[in-house]
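There's a structure below that I have some questions on.
Note that this complex is displayed minus one protein chain, with the remaining chains in position.
Every chain is named by a letter (A, B and C) in the order it is written, and numbering of its residues begins at 1.
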Amino acid sequence: MFFERIYERGLAQASFLVGCQATGEAIVIDPKRDIDDYLTLARREGLRIRKVTETHIHADFLSGSRELAAATGAELLLSDEGGREWQYEFPHTSLRHGDHFMVGNLKFEVLHTPGHTPEHVCFLLTDTPAGSDPVMIFTGDFVFVGDVGRPDLLEKAAGIAGTMEDGAQLLWRSLALFRDLPDHLQVWPGHGAGSACGKALGAVPGSTVGYEKLVNWAFQAKDEASFVATILDGQPEPPTYFATMKRLNKVERPLFEKKTLAILEPEELEAFMRKGAVLADLRSKQAFLGGHIPGALFLPWSNAFTTWAGWVIPYDRPIILSCDARLADDAVIALSRIGLDQVAALAPDVDTWEQSGRRLALVDSVDASDLARHAEHTGAMILDVRGTAEFAEARIAGSKRVHFGNLRKHMDELPKDRPLAVHCKAGNRSLLACSILQSEGYDEVINVSGGIDAWVKHGGAVEPGGDEPARDRVSR
Amino acid sequence: MFFERIYERGLAQASFLVGCQATGEAIVIDPKRDIDDYLTLARREGLRIRKVTETHIHADFLSGSRELAAATGAELLLSDEGGREWQYEFPHTSLRHGDHFMVGNLKFEVLHTPGHTPEHVCFLLTDTPAGSDPVMIFTGDFVFVGDVGRPDLLEKAAGIAGTMEDGAQLLWRSLALFRDLPDHLQVWPGHGAGSACGKALGAVPGSTVGYEKLVNWAFQAKDEASFVATILDGQPEPPTYFATMKRLNKVERPLFEKKTLAILEPEELEAFMRKGAVLADLRSKQAFLGGHIPGALFLPWSNAFTTWAGWVIPYDRPIILSCDARLADDAVIALSRIGLDQVAALAPDVDTWEQSGRRLALVDSVDASDLARHAEHTGAMILDVRGTAEFAEARIAGSKRVHFGNLRKHMDELPKDRPLAVHCKAGNRSLLACSILQSEGYDEVINVSGGIDAWVKHGGAVEPGGDEPARDRVSR
Amino acid sequence: MFFERIYERGLAQASFLVGCQATGEAIVIDPKRDIDDYLTLARREGLRIRKVTETHIHADFLSGSRELAAATGAELLLSDEGGREWQYEFPHTSLRHGDHFMVGNLKFEVLHTPGHTPEHVCFLLTDTPAGSDPVMIFTGDFVFVGDVGRPDLLEKAAGIAGTMEDGAQLLWRSLALFRDLPDHLQVWPGHGAGSACGKALGAVPGSTVGYEKLVNWAFQAKDEASFVATILDGQPEPPTYFATMKRLNKVERPLFEKKTLAILEPEELEAFMRKGAVLADLRSKQAFLGGHIPGALFLPWSNAFTTWAGWVIPYDRPIILSCDARLADDAVIALSRIGLDQVAALAPDVDTWEQSGRRLALVDSVDASDLARHAEHTGAMILDVRGTAEFAEARIAGSKRVHFGNLRKHMDELPKDRPLAVHCKAGNRSLLACSILQSEGYDEVINVSGGIDAWVKHGGAVEPGGDEPARDRVSR
Partner (left out) sequence: MFFERIYERGLAQASFLVGCQATGEAIVIDPKRDIDDYLTLARREGLRIRKVTETHIHADFLSGSRELAAATGAELLLSDEGGREWQYEFPHTSLRHGDHFMVGNLKFEVLHTPGHTPEHVCFLLTDTPAGSDPVMIFTGDFVFVGDVGRPDLLEKAAGIAGTMEDGAQLLWRSLALFRDLPDHLQVWPGHGAGSACGKALGAVPGSTVGYEKLVNWAFQAKDEASFVATILDGQPEPPTYFATMKRLNKVERPLFEKKTLAILEPEELEAFMRKGAVLADLRSKQAFLGGHIPGALFLPWSNAFTTWAGWVIPYDRPIILSCDARLADDAVIALSRIGLDQVAALAPDVDTWEQSGRRLALVDSVDASDLARHAEHTGAMILDVRGTAEFAEARIAGSKRVHFGNLRKHMDELPKDRPLAVHCKAGNRSLLACSILQSEGYDEVINVSGGIDAWVKHGGAVEPGGDEPARDRVSR
């Protein structure tokens, strides 16, 4: 039996290629959209990808199942559990609880484990030549290392009201099923640390049933009620693009195609931006602070790039990248992983922009230690762009909170006639927020260096943020 | 002024990116179909490709002009000389003799230089800030280093009867124009050594007008008649794909798209071959001799790969590649350069084929020193697959000649009831010929190791091959 | 906690980089000699390699611990267990059973687990922030997936007589220690399928204590005596280079340095070979059969390359590689992993060799179905070059067996005055054997295509091979 985990760091997302060496057949579980990795790996191992499957309809990335099936002719096996709303709308082989299928001599049993989503399944794998005991389970977004998949995404991201308590209860019951599995079983979840599909995921790639029962908080809950309360508490806001992913992953949509990007001249970029293009600046924080093309959004190339882009780039506007040309291809792929396929061109580099006689934009900064004095002096509104949970824990008195990914929806609450002093935890998300506000015409925007961490370090007072209205939830 | 020559070794084909650094504008002359090289180079130099041009309608490769214009928005400037038959059938800016255009401060003058083809033009470049003297000329397939473009291609490859003498005379007159250019002018032709567009091209990338006048044979001819006689003498057969290139280069046709190939299993390959797929074996000569999948054509990866493929692969059949997977992408590009875009998959490797219980095919060899004895003993027909000129110079008595690229058209002349002992000059083209014959059902085929060179070395007698009927010329 | 397994496919060898993200410190366990992978990975993760350790003194590869410590300044922690003979002879921090050390917040406990070797230790890892339960164990060559480390290597490879029963008994007692570990513990061994350090290793990267107890044969043994008998039965011959590795891994020896290889001309290659150079031909089987430079050993580039090279290349002779130049750097690294650092140059390619007027050598083949007739007709000795266990199971009557890696030591038993028909299981090792014999002056050598597998398939009779004298064991 061949086993390899393919980990996409930007989405903290794991997929798996598992093959039977005796027959040369292989399956891919939860493929990402850039499928070359699987094709290359299968070639190297002399395996043929004959089946492709998913644990559930993903919300955080665009599945590559259809790309991979198209490239290999593999059979698509997908869950038909979860009810009418949760059916894939393109041809596939149906999977239901209790089903099993073979990949060569490898037996995959299907376990329906709703909670994160209604149709969610796990795959229990038995290497039949080695024995009748299962060797591992692929848990998708059900059980992570140290955490479980959040049941509130549908309500918060996809706007399906009233589903998060139901989901939490379903999840509790699904956990009972997991609890009955043998301790020795390897556990391979669909996400690692940093994913928005949970709140406390570990960085170790895999675990075991026995270890999770010992240390995973979810198995320490004493009853359903306390479990439900705990899991619904303090979950981060889901990125706004999750709703789009949910929709696109159910339907037929265009397959990914590679292309080479041209570099625009300054006037061409201006024309694009007049027509609504989003200019994403992938350079470092220091470079953005040192000067950027006016209107650019601060989206530095990092593991968070894809997720941040999903928060702030609309799906219906062309995208221009401001970055080193060598990075462009990787960035295009990173965006394609969440279906942001509309990258149109590269921006001229900032030196070219400046040498053409155009000015670079700056973002003013204020030290956290000076924030109080500055706000008093200028009458600035203190804008906190962190997430709900962070805000609830501690906030600067008098600050207003809007998550950086929801700024455009709350423009009417943000005054243009007084300065905005924007902060987050450490100064990065607030810089993205500043760049969004500048691109929307706010002139007096200042970034609080070091964020609330620096504020506290310099003796600034904080108070509990309390509950907020659920206004950031999507209502469609 | 920025200047860079981009050389494609498989076609011995040169293209040029020339840019004005003062304005950032650039032009590409005679682009190949895989255009990433130009885009990357322009990015690196901070240049924008604003114009794309061609010296003539190419016969030996599929032009990338339309791909490049599509990717950059550049203007297409193309010759409207040569008469009704030689007009590009897609939108472009017209060029005529005496026209000039600017790329920034660079002045390009158009010289109509028919001969190789009726619409052929050259570009005389003056770097205006440096002075009013021209600095270089782009001669396409007009004047090469040490040779001139052959005027017989249209007749031989495209089947336009009676044009080769006309072309030779036109070429003679065009040479007069070249002769008037100043000695100091740099000469940048469209091909280097190995191209089928001439017969004696040098390997040095560029030359000068003065040097060519001194050493190029064409300038030593004493009058038109002797020039015409010389140039039409001993030209190699043009590859059969040239006719297709001529046609595709004039019209709108699909643009190139990258894709990733899957590896077939043995039974899948068999199904493909039953449906007429061509199996191209890109491995080395020794590997082919050591064992190949039955039906495979010997097309080793080398500088001759693209041209050989153009000779023997029909445009209407799917192509399967038998090669290391790491080579596949390069091979797909190499084939696309002549429009062979229909690569469908990779073959299983030969070990996999053999391990599946299938046999590998072999090609028997006979040493040249044994050929006479062998032929007498077995009654084998000696088949010479070299070109006209080689055959005319010296042949083995009693041998029959069919160019390796025309074998399929002359099957009726080749007996199946007696062995065929196939030779060329050194043993490579004959191995390709053997593989073609085997794929067409000839069972008794033997390769003459070392070819006629070895035959002569071991004391074998040769005689002049004499004239042959022009039967290999296309007649449509 | 960060965890990544680095797998070297040629040696089926696993190393591990484990880091504490809170403090940025990391450790590497059992590093291979080409250490760039660790440096690159640590850079990417923002980790500093502060400690380097080994589970034991390796026999199958040259450790990169000293290279890695030299490049990073990391502390070397090595076992001082096992007695006077098994002490590292260069500076290091001592590890003994019951010791523990920290890498940031990660606790590593040292377990002495002799058997495979006397000084062998395992590392039990607890992620202290997550809890007091250990999360995984690094078992080196103690417990593999589906197997345990063989205790007979010291006697067979390093020539330490009478140790293999002792080792097997020690291993049995060490297994009791493993049996007491909790079922949920992840198990990360030092080798995967294909390693010569065990006989039945699985291809899955890791396992769990509980699963191994269920399916690993070693835990099914009912008592020490039967365990000892089973484990010592049917172990493959260890490669001859293992003795050298054992020695080099204990002492200071030169660190690895990269260099670029030149290509020899034919006469230069001949000069090298006259001086005793080994010519390793890395091309495919078909290419070798189709023609190779006389004297070349058949060592095709594959996962077995390093091990085969270790079997047949002496450490005191320069090595010349016959392969594509693009493969040369990888091949040099692959050889360096077992300390074969004396690669001197690249051979000319076979076409160049042939064009220089020199002949290529061939290896004759006989179909397994023809072997009986052939042997009778020619009086050939049937030479079986497989391993002890394969031979014991079934052999062709009348055949003589010498392992392909020991041929040079048994030349006096192989006649030069009658043909040798060489077979193995499927025809690859026998081809290597043929190439060795040819290089030693045997003229009448023939390879049995398809090996004993094909012989059996075509109805050939086999008989049990029985016991053999232990003549291949090293005695120093």
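Operating definition for what follows: a residue touches a chain if its C-beta (ideal position, glycine included) is under 8 Å from a C-beta of that chain, and two chains touch if they have at least 3 such contacts.
Here the structure is a predicted model, which is why all the values come from computation and not from measurement.
Trainee: Quick one: which shown chains sit in contact with the chain that's not drawn?
Mentor: A, B, C
Trainee: Just name the one of C:Glu89, C:Asp223 or C:Glu257 that touches the chain not displayed here.
Mentor: Spelled out, the listed residue whose C-beta touches the missing chain is C:Glu257.
Trainee: Write down which of A:Leu177, A:Ala203 or A:Ala287 is the residue touching the left-out chain.
Mentor: Residue touching the chain left out of view: A:Ala287.
Trainee: Looking at the whole complex, which of A:Asp36, A:Asp329 or A:Asp351 touches the chain that is not displayed?
Mentor: Of these options, the touching residue for the absent chain is A:Asp351.
Trainee: May I ask which residue of B:Asp36, B:Glu85, B:Asp133 or B:Glu413 touches the chain that does not appear here?
Mentor: B:Asp133
Trainee: In the complete complex, which positions of subunit C touch the hidden chain?
Mentor: Missing-chain contacts on subunit C: residues 24, 35-36, 39, 42-44, 46, 48, 71-73, 257-258, 260, 262-263, 265, 325, 352.
Trainee: Residue-wise, where is subunit A in contact with the chain that is not depicted?
Mentor: The missing chain touches subunit A at positions 283-292, 350-351, 355, 360, 426.
Trainee: Could I get the residues of subunit B that touch the absent chain, sorted low to high?
Mentor: Interface with the chain not displayed, on the subunit B side: 1-4, 21, 127, 130-131, 133, 135, 146, 182-186, 202-211, 213-215.
As a working rule, only the chains that are shown with their structure count from here on.
Trainee: Is the chain-to-chain touch network here best called a line, a ring, a star, complete, or other?
Mentor: complete
Trainee: Just how far, in Å, is the C-alpha centre of subunit B from the one of subunit A?
Mentor: Each chain's C-alpha centroid was found; their separation is 50 Å.
Trainee: At what distance in angstrom does the C-alpha mean of subunit C lie from that of subunit A?
Mentor: 43
Trainee: Please set out, as single numbers or ranges, the residues of subunit C touching at least two other chains.
Mentor: Answer for subunit C, listing residues that touch two or more other chains: there are none.
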